[in-house]
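With one protein chain held back, the other chains of the complex are shown just where they sit.
The block that comes next holds chain A.
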Amino acid sequence: MMQVPDQHGRFGPFGGKYVPETLMNALIELEDAYNRYKDDPDFLAEVRYLLKQYSGRPTPLYYAERLSRHVGGPKIYLKREDLNHTGAHKINNTIGQAVLAKRMGKKKVIAETGAGQHGVASATVAALMGLECKVFMGEEDTKRQQLNVFRMKLLGAEVIPVMSGTRTLKDACNETLRYWVSNVNDTYYILGSATGPHPYPMMVRDFQRVIGLETRDQILEAEGRLPDAIIAAVGGGSNAIGMFHPFVGDAGVKLIGVEAAGRGVDTEEHAATMTKGRPGVFQGSMSYVLQDEGGQVLPAHSISAGLDYPGIGPEHSYLKDIKRAEYVPITDAEALEALKLLSRTEGIIPALESAHAVAQALKTGRSMKQDEILVINLSGRGDKDVESILKYEAEAEGGHQQ
């Protein structure tokens, strides 16, 4: 298999750097800095130290016995990214990028956030390293995720509500890029997913690879062999690419990315970029995009604010087109059912994002044998979602009564 990305940041036809000229040198500077430090023993030691002592890695690979029995198929393992400090995999990346920002001499960082998880993870590392932090968040999302807004403020970050466009994650990304264009000389942009212009998709993947690398060691220790299938939720795709990447060369390991089908892929309210989108250029890279015939980007919908995004990281588009990974949709309702099931069978309330992966595991698991192994990347914990779930249930209840 080809080494991706190539020196132009291309994953096959996907990726690249489609940004205004003002940002080009900043991206080149970032790429140079990353290339200089990514194999530097001191840099790696600092990142590794923080992952271990600050975030609590390695996260466990937990054998979900009761869930496995319920499904009646394979042995199901959960990679417990929800047990990271701040409650999700996002911190793996923000630690890496903040250490890089510090080495580059930057004192200010900015970040975009949807559900607030990446915003919180960015505010956290900014506090840890004494960096000034601004987080851009769609105004709609600041209402849906008030607790995370408050957490970010407690951590000393400034939260800037974004009033443009659909006032959700995609517009928060646009606004962060616009701010970066104006302040590129002294500001580092901590991008939260494996999306955007090169080198972000590669760099975020590399910082998230720790998920897959640990899983590999842990499953070999527990079972003496690699899993038959791995399932992860995909919005921009950072937890999934971090989990998948160390297994891409293992043809026997099926890789399944789960995207949000919202109210259904045949409605207009979904975020099923792979199922319903087509290749285009969006927010700095070529990848699958939800768009109309004229190339205008469509609003996405999902019960989970973290999957509510009309694009996807370019490496996922590449894995789809070379048929190394498959991407399937799961609806709001299916995700919610899976969330409840995991809560009751295992005492683990997953994030709504991760619940999409659990829901797909129930489907995939049904056709697998008992001696097979399935790993779910449990990317985050569900505490942040309790309010959205209450609201969703109340609305569904109201709908039934009519």
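What we mean here is this: contacts are C-beta pairs under 8 Å (C-beta built on N, C-alpha and C of every residue); 3 or more make two chains touch, one makes a residue touch a chain; residues count from 1.
One rule holds in what follows: contacts and distances are computed from a predicted model.
Trainee: Out of "Tryptophan synthase alpha chain", "Cell division topological specificity factor", "Aspartate carbamoyltransferase" or "Aldehyde oxidase", what name does the UniProt record list for the absent chain?
Mentor: Checked against "Tryptophan synthase alpha chain", "Cell division topological specificity factor", "Aspartate carbamoyltransferase" or "Aldehyde oxidase": the hidden chain maps to "Tryptophan synthase alpha chain".
Trainee: Of A:Val281, A:Ala333 or A:Ile389, which one is in contact with the hidden chain?
Mentor: Missing-chain contact among the listed residues: A:Val281.
Trainee: Which listed residue (A:Lys17, A:Arg144 or A:Arg205) would be found touching the missing chain in the intact complex?
Mentor: Checking each option in A:Lys17, A:Arg144 or A:Arg205, the one touching the absent chain turns out to be A:Lys17.
Trainee: One chain is left out of this view; which of A:Ala123, A:Leu177 or A:Ala194 touches it in the full complex?
Mentor: Candidates A:Ala123, A:Leu177 or A:Ala194; residue touching the omitted chain: A:Leu177.
Trainee: By the contact criterion defined above, which parts of chain A meet the unshown chain? Give residue numbers in ascending order.
Mentor: 8, 16-26, 164-165, 170-171, 174, 177-178, 181-185, 280-284, 289, 291, 293-298
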